[in-house]
Structure formats: structure tokens, C-alpha cells
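Complex shown without one protein chain; remaining protein chains in place.
And now, chain A:
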Amino acid sequence: PAKAEGPYDVFAGGDFVPDRYKLQKQVPKPPYKKDVARDPHYTTGGYDVRDYYVQAMYEAFAGLGVFVDDEKEMSGRL
């Protein structure tokens, strides 16, 4: 939600700042996969491995602190 006062916010309050992880400047290379970041088949087409990294990191930590059993029992509806 956008705030009524304060400095101008480019993202209108919708900016996503992760709390439990930090993205690295360099995408770490998993040891067991081929290095697509430097493969011209991928890079010339505009594939950016960083986007994959951002998405994967989000998925690895999203909902880590969500405890379905407790929360759903408490809200009491299906």
C-alpha cells in the first residue's frame, strides 16, 4: 500500500525485498549442471541465468515460516 506521506516510492510500496535470503551479485554455479550462463546457445537469445536464480531462490525460501496446520486450524475454515 502506498503511503500518503514520505519520499516518493518508485514501486508504490510493491517492492519485494526478501527477508531470509540475499541474492549474490554473481550467480553461483551448481556443480552438477552445465554452465548455461556462458553458453552462446542461451546468451545470444537473451536468456539470463540470473532470472532463473532469482526465481529459484524465492521458491526455496517462500513459505518457510508458513505453518499450514496451525494457521488453517486457527482460521477454522476450509
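Quick notes on this structure:
Just so we're on the same page, a contact is a pair of C-beta atoms (placed from the backbone, for glycine too) under 8 Å apart; a residue touches a chain by one contact, two chains touch by 3 or more; residues count from 1.
The rule is simple: contacts and distances are computed from a predicted model.
The complex appears with one chain absent; UniProt names that chain "Cyclin C-terminal domain-containing protein" among the candidates "tRNA methyltransferase 10 homolog C", "Mitochondrial ribonuclease P catalytic subunit", "Cyclin C-terminal domain-containing protein" or "NMDA receptor-regulated protein 1-domain-containing protein". Interface with the hidden chain, as seen from chain A, comprises residues 16-21, 24, 27-32, 52-53, 55-70, 72-73, 78.
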